[in-house]
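One chain of protein is taken out of this complex; the other chains stay put.
For reference, chains read A, B, C and D in written order, and residue numbers begin at 1 within each chain.
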Amino acid sequence: SGTTTEPAKEPAASEQPADITEGGKYAEEQVYKTVYAEEVTSINYLTTATNVDFALAANLVDTLVDYDMYGIIQPALAESWESSDDGLTWTFHLRKGVKWVDYEGNEVAETTANDFVSAAQYLLDPANESETANIFYSVIKNAEAYFNKEITDFAQVGVKAEDDYTLVYTLKEPIPYFESMLTYVCFFPAYGPFLDEMADMFGTSNSALLYNGSYLLSEFEPQMQRILKKNPTYWDAANIFITELNYKYNKEATALAGEMYKRGEISDVIIPPASLDEWMKDPVLKDQVRPSRLGTYTYFYAFNFKPTFDAEYEPENWKLAVNNSNFRKAVVAGFNRIASMKTEDPYNPEYRIINTITPPNFASENGVDFTQTGNLAAVTAREFFNEKEAVALRDKAKEELTASGATFPIKVLMPYNTNSTSWANEAQVVKQQLETLLGSDFIEITLLPHAPTGFLDGTRRAGNYAIMKCNWGPDYADPQTYTDPFRREGNYNFPEYTTEVTADGKNFFDAYEAIVNEAKTEYTDLTKRYELFANAEAMLIDNAFVIPYNVSGGDGYVASQVHPFETPYSAFGISSNRWKGQRLLAKPLNTEEFNAAQTEWQAARDAAIKDAAK
Amino acid sequence: MAQKSIEEILNGEVILSAEDVVIKFNLRGQELTAIRGASLDLHKGESLAIVGESGSGKSVFTKSFMGLLDANGRIESGKIMYKNQDMARYKTEDDWIKIRGKEIAMVFQDPMTSLNPLKTVGKQVQESIELHQGLKGEEARRLTIEILNDVGITDPERRYRQYPHEFSGGMRQRVVIAIAVACNPNILICDEPTTALDVTIQAQILQLLKNLQQKYDLTIIYITHDLGVVANVADRIAVMYAGDIVELGTAEEVFFDPKHPYTWALLSSLPQLGIKGEPLYSIKGTPPNLFKEIVGDAFAPRNPRALKIDFEQRPPYFEVSPTHKARTWLLDPRAPKVEPPLMIQKMREKWGALNE
Amino acid sequence: MNKEKLLEVKNLRVEFGNKNNKFVAVNDVNFNIYKGETFGLVGESGSGKTTIGRAIIRINPAAGGEIIYSGKKISGKIDSDTDRALTKKIQMIFQDPMASLNERAKVDYIVSEGLYNLKNYGTEENRKKIVEQALLDVGLLPEFASRFPHEFSGGQRQRIGIARALVMEPELIIADEPISALDVSIRAQVINLLSELQKQKGLTYLFIAHDLSVVRFISDRIAVIHKGKIVELAETEMLFDCPLHPYTRSLLSAIPTPNPRVERNKKIESYDPGSSHFDYDKNPPSWVEIVPGHFILGNEREVSEYRKQLD
Amino acid sequence: MGSKTIKKLADNIDPSMFEFAEYDESKSELTGYSNYSFWRSTLQVFMKNKTAVAFLIIVAVIVVFTLLQPYLPNQKSPTQIYIDPATGLQYRNVPPGEEFLFGSNSIGQDLWSRVWSGTRTSIFIGFAVGLFEAIVGITIGALWGYVRKLDAIITEIYNVWDNIPTTVVLIILTYIMKPSIPTIIFAMCMTGWLQMARFVRNLIIIIRDREYNLASRCLGTPTKRIITKNLLPYLVSVIMLRMALAIPAAIGNEVFLSYIGMGLPLDIPSLGNLINEGRALMMVPSSRYQLFFPAAVISLVTVSFYVIGNVFADSADPRNHV
Partner (left out) sequence: MKYYISRLFRSFVTLIIVVTVVFLLMRLMPVEGYFGSNYDKLDEAQKMAKLENLGLLDPWYIQLKDFYTDVLKGDFGQSITYRPKAQISDILGEKLMISLKFGLASLIVSLVLGLSLGILMARFKGKFWDKLGTGYVVGANAVPAVIYYLLIQVFFTQWFKLPLLFDKSNPKSWILPVMCLSLVNIAYYAMWIRRYMVDELNKDYVRLARAKGLRNKEIMVRHVMRNAFVPMAQYLPASILYTVAGSIYVESLFSIPGTGGLLVTAIQRQDNTLVQALSLLYSSIGIIGLMLGDILMASFDPRIKLSGEGGSR
């Protein structure tokens, strides 16, 4: 059945608190200041796929729908929408009177359904090099053919403005997660005539962009600063509390930000692991330090089934080892993730460690989080690190491997990127910890430092590793997205090369693939769909094809005036980058306050999800 | 010609008098005695030539009259009297500024490097004038051009604006002389003014100096080891060896009646005296090491006619005539009678003897 | 004349600089050097004396004319055998004893450098012996072999330079102002040594100098060079007795004599090429043997004038 | 004048002294010259400079110590991460003390052994680069300066090579090769020899036409020997200076490379990455020791080589030998 969303209530002006500080909780001056080291590459939100760029674009241009602070979809530019029964056609009814303004706040035009069509057309022109076009054309009908120039009539593409305020998307397949995709940059609107006018120059400076979001990019000087000013014409201006966002570029921000924060020159600081102790030891500073919120990027150590490395590291021997499940399991059981995690977070290493590839709070069905679904529930509950078991498994593996002609120690090539200090540190810990536990006569880990230039091509994609830490982030809010790395011809760990067989004699990977495919085509029964995905993921983990490691911890520890749980929450898309609804605190949260707030938030979210599921 | 005779000069005023000057240098922790008690009276208006082999201290001795010793050198003892002041006592730059240029000027040996390559020739001469004759601007310029003209530089107006590298060696030497003369000094010290030049130019420069001497009433000290030059210009000759003046006399006396074995050797080795096909007379050996203390006569080791005493005790000056003295034990009445070497005798035959 | 011509220089021309900026340092120079004689070359600074010497020893290439040694052309391209032979036969002594010795090498190496190059000394012991002998020949003690040049006085250094040339057992030595950098008192040492060696070994010298009194003492014949051209060439005494060319005369008149009586009254003859010569534009000078053995540069009219003077 | 009085003084001399002394010609040749050896004098002059000797000792001690350090008793490994047995936690940021002489870093490695191991690496890199630069730079520079025919071509090569941004070369090299000690040495050499070659060339041009070289040419000395015997010995002092300076320069370069992320991987400690790591702690007073120790060593090494190089260059100049 189709879904219909009621128009949201306009937030009444009276709902805004009279006292913005709410009795001293919030700061008087709602101006956010920070220093940053990583410059945005582009403000052309239709082409870029870089996280820093999203963070900026999210506040400049609004989307059809948006998430609230608990991750529930809310109307935004679309006041209401419905889908057809076959789930292929989605119709959106747009809010009237939303203005496009330039960076100085001058009105240019009204935002209409046509702007979504224009944006799509721009996106699907290969000449514009959009890096997110594929996300768009993976779901919208005929979009891929248009992109590949197989059809030339744009009218055939599944995006249409029925009138100025009615937008219709036609999908390829009745995917259940389409709404979640709408907060992604490829579904952003852009004013057509302006796009045409700017052509190549669109999004190359703040004057080559129009704004209908909560902020205007009033100053944009790359490698120097950018200033965002509240957009007075924003349709939901009442919920924008921070009036100015001031970003100052500094390449040495990691070194300087702490000092600047202490001098009160900036609103927040990311505390590098190396100086964390210093902050924690100082009672005044400690009271301002808290962990940052978890993200959705996940990290896992992958076993490579298609080793291509130099003979010096014995790829043939590795093939024998990696296809031995006891060997892999011995490594899993012997891997003390907490020990290595301490290189990044010495105070609360467990916080970010996960047992799954799909992170918690990413997707849920019927109020049950995906990580608690099907066989994955057991995986989530399990303790991986077990010295005794590891030793036992090792002995078994050794026996089996000796029989199959492997030589010891098994050489394990483990690359890391030299531009990341924490990775280098972690790699050293992992090496030492595993070799100590399993014995260096059993495995010998060789760390392979690789320059950042061409890193992935030189290591993971080329199969030039034995075990390596990899990561993956979602493309839409559905568990399917986390199966991508392990598909055939995916260039992560090449599981299709495994020689392992299941109990019933089938090739292990074929068996896995069958489940995934079944799940993928299950569009209607989401409970079943989720369970199938969960079982597939559990299969990979249980058989030690990958070792789930951690979920990205945002920025580690921070001291910040920003309240981490007042921001919009979304597992995917750019909503969580929005400043909407946020206020700067008078005093930053400390860790206890953070934990309390998190618990509170989790409860509220669970309730909200249950609520929404009804 | 208003040229004074030797007698007139020697009876005239003593303008500068050095007495028992000892000059030492510190060199990397060692001490080098460059001048070992040399004395000299300089008479107003005379031309005195100092001859001697390289390293004998000619330059050091005369530089000490202007306070131009290198930083590692010092006057250990002795007096240098000028206008009733003992310049050996001078310490500060301020003391010397009153002497340098104004009273005593110097012409250096190497015309190629003695001029600042980046300043026009005119400016460099004019600098002297402004410094010592109190003239400025156009006046100074006019005088500069006049002096350039005096030293025989044709077309001085144009030359004024040229740089040293546009001048030939001879011309540069003239400029250096012009600079010295422009200071309007009483005494001019010419340290090897012509060594770097070829004979024709050399002759011109010497003539020039002689003319200037008359025009400006200069007292000139010539330092050279070319006896031909000496013969041309000198009224008196001082022969130096190893930091000491070993013989001093009028030009005639030294050329025609030399007394010191070193002077003999020096004159004997002149190729003009040689007979083709026969070896020239030559001084064997090398000069003494000035780092070591020299006992007796410094020339003794190279002197075939050295007396035993020469290795023991330093000879005093013996007066040959009121104007002629020499430091050699051979003049001591107790010494055996030694005839000057053959060459000297031959020379007398050829050019005549003293008082001829 | 029955003297053997060792070296013939014919119409030699030497140029410096590149095409656009050519400078002719030596132009149309002719002379012969006979075996066993000392040939003097005098002239003012920059007149091209050194350049001629260097052209003969092949440091400066000849731009025109030829140089013939023992009947063999040695200018221009020559094969490596001839090159080796010539290296041995023609040697040079340099003006500045300070600058011409490698300060960072021991005397032993300096003297044997040529031997190493020719590799003709047989055993190492033999080489030592040769060096020893060479040092003795120039009046130095053999033990000096292990010392460095800067420990020697100027005269001693120049003798090392001579020893270096001698070990090659050359036939012709080009002595480029070998004494002008030396002190009067040691000049004689070197001059004596050179004549001594000439007698002993039958050497031939090209003796370059600007000190005419020395040249007169040592040379058999003298060539006077002015601005890259030889203006007069004659046997020494003939040249000093009756110099013909105005430049030679002015040069001779300027020689300082160590005799105050003479010197004070001396008159210098000045030489001004502009006024001394007759219509060179129309009537260019040529190299004429005015009496046997006495050559002079002049045009017909001048030559007849000179003839008159001779008579 | 004063001669009368002098005569009196001289009166009491034994008349036998007024006889001719024996004259020995060869003795007069010998006067005043001593035995001399270039290197001995160089050493003597060098040794007279107290400061230089002090720095030489420092460098020697540092070099010897870095080599010996791993073999001394109770040394920790520079890459091992130390775990507190009591808590099972890594010894993170332990200030200098008994357990860790120079303290530990943020993941529990021993800074003492890291600093020495890093010094060893960096000095090795410095030496290797210095040596390579010297060999290649001198060879090419000498040919460039002495052999006229090669001048134009090498000059053009130089112009091109000199104008290609070093960073381009460095980054492309590190891309083609793995980040490792040989890579970094190779990368630095690729760009470093150029300056040396040019420097040598300019020096050689100054002295190539000196008379003693003409003399050698007249003696038929082949180019190779002229370069090795006549030219290079004159350059030894300046070349030594350059080489001495090449070592600190290479270390400084390594710091820069680490700074732009092209340096050695962290598991190969070097002064460059130690400093770069420590830099982040500049603002953390209690951890500044992590920067201080490597910085102190690097400064000491640099100053030492600088002073030694300069003093050595002075002492190798025979003008300064008496």
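In this text, a contact is a pair of C-beta atoms (placed from the backbone, for glycine too) under 8 Å apart; a residue touches a chain by one contact, two chains touch by 3 or more.
Because the structure is predicted, anything quoted here is derived from the model rather than measured.
Q: Given the contact definition stated above, which residue among A:Glu28, A:Asp457, A:Glu592 or A:Asp611 touches the chain not shown here?
A: Touching the chain that is not displayed is residue A:Asp457.
Q: Thinking of the whole complex, not just what is shown, which of A:Met260, A:Leu393 or A:Ala571 touches the missing chain?
A: Reading the full complex, the residue touching the unseen chain is A:Met260.
Q: Among the options B:Gln85, B:Asn116 or B:Gln345, which residue touches the chain absent from this view?
A: B:Asn116
Q: One chain is left out of this view; which of D:Leu111, D:Leu143, D:Val255 or D:Ala316 touches it in the full complex?
A: If we include the chain that is not displayed, D:Val255 is the one touching it.
Q: Out of D:Ile13, D:Leu43 or D:Val169, point to the residue that touches the absent chain in the complete complex.
A: If we include the chain that is not displayed, D:Val169 is the one touching it.
Q: Of the residues in chain B, which ones touch the absent chain?
A: Given the touch definition above, chain B has residues 66, 68, 93, 97, 100-102, 105-106, 108, 110, 113-119, 127-128, 131-132, 163, 165-166, 176, 179-180, 183 touching the missing chain.
Q: On chain A, where is the contact patch with the chain that was removed from view?
A: Touch with the absent chain occurs at residues 35, 41-42, 44, 47-51, 126-127, 129-135, 147-148, 200-201, 203-205, 221-224, 248-252, 255-256, 259-260, 263, 265, 452-458, 475, 491.
Q: Considering the entire assembly, which residues of chain D contact the chain that has been omitted?
A: Given the touch definition above, chain D has residues 156, 159-160, 162-165, 167-169, 171-172, 175-176, 205, 248, 252, 255, 259-261, 275-276, 279, 282-283, 291, 295, 298-299, 302-303, 306-307 touching the missing chain.
The rule we apply is simple: only the chains that are shown with their structure count from here on.
Q: Mean of the CA atoms for each chain, then the mean for all of them together: which chain is nearest?
A: Here the chain at the core of the arrangement is D.
Q: Relative to chain D, which chain has the most distant C-alpha mean position?
A: A
Q: From the mean C-alpha coordinate of chain A to that of chain C, what's the distance rounded to whole Å?
A: Computed value for the inter-centroid distance: 91 Å.
Q: Can you compute the centre-to-centre distance for chain B and chain D, using the mean CA position of each chain? Integer Å is fine.
A: 48
Q: When the C-alpha atoms of chain A and chain D are each averaged to a single point, how far apart are the two points in Å?
A: Result: the chain centres lie 52 Å from each other.
Q: Touching two or more other chains, which residues of chain D qualify?
A: Residues 29, 33.
Q: At least two partner chains per residue is the criterion; list those residues in chain C.
A: Chain C, residues with two or more chain partners: 152, 156.
Q: Each pair of chains that touch: what are they?
A: Touch list across chains, by label: A-D, B-C, B-D, C-D.
Q: In their complex, what parts of chain C are in touch with chain B?
A: Residue list for chain C touching chain B: 44-45, 152-156, 183-189, 191-192, 195-196, 210-214, 216-218, 250-251, 254-264, 266, 268, 271.
Q: Of all residues in chain B, which touch chain C in the complex?
A: Within the complex, chain B touches chain C at residues 53-54, 169, 197-204, 207, 225-232, 234, 251-252, 255, 265-267, 269-272, 274, 276-277, 279-284, 286-287, 351-352.
Q: For chain D, which residues count as touching chain B in their complex?
A: 1-3, 6-7, 9-10, 13, 15-21, 23, 25, 27-29, 31-33, 45, 48, 320, 322
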